[in-house]
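The complex appears here without one of its protein chains, the remainder shown in place.
Read from first to last, the chains carry the letters A and B; within each, the first residue is number 1.
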Amino acid sequence: MHPIRRQRLQWVALIVVAASIAAALMAYMLGQNASYFYAPSQIVAGEAPIGVNIRAGGMVVEGSVDRSMDSLEVSFIVTDGLENLQVTYSGILPDLFAEGEAAIAAGKLDSKQILQATQVLAKHDENYMPPEVADTISEAYQRKQQHQPEPQEALQ
Amino acid sequence: MIAEFGHAALIIALCLALVQAVVPMLGSFVGQRSWMRLGYSLAVGQFLFVAVSFACLAAAFLADDFTLKYVAQNSNTELPSYYKISAVWGAHEGSLLLWALILAGWSAAVALFSRALPLPMGGRVLSVLGAISVGFGLFLLFTSNPFARLLPVALLQGADLNPLLQDFGLIVHPPILYMGYVGFAVPFAFAIAALIGGQFDAAWARWSRPWINLAWMFLTLGITLGSWWAYYELGWGGWWFWDPVENASLMPWLVGTALMHSIAATEKRGVFRSWTLLLAIFAFSLSLLGTFLVRSGVLTSVHAFAADPQRGVFILIFLAIVIGGSLMLFALRGPAMQKVLAYSGWSRELMLLTNNVLLVSAMTMILVGTLYPLIADVLELGKISVGPPYFNFFFVPLVIGLLVAVGIAVTTRWRKTEGRLLLQKGALPLVISLLCALVAPLFLGADRSFSSYSAGAALSVFLALWVLATITSDLKDKIGTDLTRVAKFSRSYLGMQLAHTGLAVCVLGVGLSVAYDESRELRMQPGDSAQIASYQFQFVGIDRIPGPNFIAHRAEVRVLQQDRLVTSLFPEKRNYNAGGQVMTEAAIDPSLARDLYVSLGEPLGGNTWAISLQVKPFVRCIWLGGLMIALGGLLAAMDRRYRRQTRVVSAAKGTAL
Partner (left out) sequence: MNRIALFVPLVLFVVLSLFLFKGLERDPAQLPSALVGEAFPVFALPDLLEERLLSTEDFPSQVVLVNIWATWCFACRIEHPMLNQLAAQGVNIIGLNYKDQTQQAQQWLQERGNPYLFNIVDQQGSLGFDLGVTGAPETYLIDAQGIIRQRRVGVLDQAVWDREFNDLYQQLLGESR
């Protein structure tokens, strides 16, 4: 083969190999680090994996925020109107965190279906309902509606 | 009345931009020199009218003209007047007007300082810039008019500026960042003009280089300021979050950096021509994409302050025309790729290629990570967010590769460099930096022992010293025994060395602050104290104090080291009067070697508060490094070479006339 052609072929082969490795790595890392969002009812229904980083969110139930008296341990309940999810967290809650407002917690689910959060987010702007929460909640609601004829009973 | 004036000025500016986009371009095809020359005065005129329009909006803010919807939504009589000015660009409409102003400013600068450009080239460059101005002008007037009235009026008090944005950082950060974003429109326009005219030679590269350097300098400064702002204003002590908005600014920076390096090869050696053109298109495309991601709210993000799908559709169409059109032009008229690679073995070309591959890979992985949640959502794979570990996994090795390459590249020459020479020059810096890196963590760690040895710290010390040592050795070789040679160094050489030094400082700051950061979140009541690293933090007490438009809880925290008072810090929790928003205001005691960072969490009843205490070693080096990088870019842009060339060309023109 002509040396220049061979050199060019080597380059092309190198680029193809490197690009495939990079693409495979990116796909793998995205799979590893992408955390999925689940609504409380999905978690109660056992759809969320245990011991894997996930995010969950909903409205913080009024009166459910319980601060420990001697540490920064805090627990609260988020709801999507169908099911409740207990969340525990240790640390400072964001400025916009409040009862009756939407919040998203990121962390791992333990075997008792309590979310051990490593991060709690409330939105920076005045949106009280992050789109993920709103979407997932309405999806969860529609699903439930198909199974139960009178879902509004559960809400009132 | 003043608003109508501003509105009218904006419409006139749009009309001027329209003429600027069409006439010089047409002139360049039919050979009408006067048409092409028209672009110069139009660019300046357009800038003046946009400036008038901007001044009118600022005046409306200062006069508390709440009949304007935009003013009413983003200002308040209680707001201090310097924040009223910065509130002009505090939300969507005004920040777009700022965009338009800066774009017109860059166009005017090209018109004023690039008079030496050959006429068809200059006219086309200004035409392309005018076309971009038309796009933004239409967007402003039809979807985001800041001069829209609010009628009927029954409003005495505005809604107030988002308290997060009531800060010095907001006064300076967006304008500088936009200077960078929009600045890439100039090399973009040069690239398009080159594609239209079929001229991709060294002269073309030399004309666009100073503009690339300037835009890049502003973007560097903007990103640095943004990181610093997030650090002290968001109140949890982080300086980079891999947030979509941050990524949107980092991507054009990475491509811009690649562009600066590849155009050097294009100018000096005539290689990478199509690649350089593509990078110039990409740098501006990514700036636009950044605007799109932020403005349309396609990606939810902490920073996205105005979100409206209608605007998103407009921007996307604009994006499709600008990027799609320029890539089409590139595909049809781009220069054929070089058949033979005119370099072999170790050479500066190879190192610049390495630089480009690493930077573009970094950009690609950030782009994929940023857009993946959106793509997953469209494909209904679920609601996903991609965490920092993904970005760090790729970014850290790429940066390590980059720094190693910087050290090697300093010694390489164009075309071919003997491997032996590289070894000879590189050996000493390598040994020095390796030794220092191995030993340094012993002295930097908390208890100065092996138990606190940090490999991350060792690695970052090694990388930083490797770069610094190779730069020093290169300077030493160039200076030799005659110190007066320093004066003969070109500014672009000094700029390069300064920027690379800044990179080393920045990496050192990142590595050490990550390795030795110590932070605790505690429940504290007055009288409590806590030990963080070698510092003792005492919570003294808490007061309520009124501010201009808020009421704050202010805590006093004393910091002692070996029973000696270091400083007293006063973190605040502010409740803003309008809107009732709450803001955390961290208190920081800065120094080069370490920052002490205290912020208030929430009240836990009585005088008990959740408090976050942090000691962050060398965190300031991150921004110091950023400043040095930016300064390096500025220095390189001021190289005499670019001005001399202007003079030569105008002299030539003078004799021709």
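One rule holds in what follows: a residue touches a chain if its C-beta (ideal position, glycine included) is under 8 Å from a C-beta of that chain, and two chains touch if they have at least 3 such contacts.
Everything numeric here is computed off the predicted structure, so don't read it as measured data.
Peer 1: Thinking of the whole complex, not just what is shown, which of B:Leu374, B:Val540, B:Val582 or B:Met638 touches the missing chain?
Peer 2: Considering all chains, including the one not shown, the answer is B:Leu374.
Peer 1: Just to verify: which one of B:Leu112, B:Ala320, B:Leu381 or B:Leu592 makes contact with the chain not shown?
Peer 2: Of the candidates B:Leu112, B:Ala320, B:Leu381 or B:Leu592, B:Ala320 is in touch with the missing chain.
Peer 1: In the full complex, which of B:Pro174, B:Pro252 or B:Gly334 touches the chain missing from this view?
Peer 2: The one listed residue touching the chain not shown is B:Gly334.
Peer 1: Among B:Asn145, B:Gln199, B:Ser274 or B:Thr472, which one is in touch with the chain left out?
Peer 2: B:Ser274
Peer 1: Tell me, which residues in chain B touch the chain that this view leaves out?
Peer 2: Interface with the chain not displayed, on the chain B side: 72-73, 150, 152-157, 159, 162, 274, 278, 281-282, 285, 292, 296-298, 300, 304-309, 312-313, 316, 319-320, 323-324, 327-328, 330-331, 334, 336-337, 371, 374-375, 377-378.
Convention: only the chains that are shown with their structure count from here on.
Peer 1: Suppose each chain is reduced to the average of its Cα coordinates; what separation in Å results between chain A and chain B?
Peer 2: 30
Peer 1: Note which residues of chain A are touching chain B in the complex, please.
Peer 2: 4, 7, 22, 25-26, 29-30, 32-37, 53, 55, 67, 70-72, 90-93, 95-97, 124-126, 130-132, 135-136
Peer 1: Could you pull out which chain B residues touch chain A in their complex?
Peer 2: These residues of chain B touch chain A: 162, 164, 235-236, 300, 302-305, 339-341, 361, 364-365, 368-369, 372-373, 376, 382-387, 389-390, 393-394, 521-523, 579, 581-584, 601-602, 604, 610, 612.
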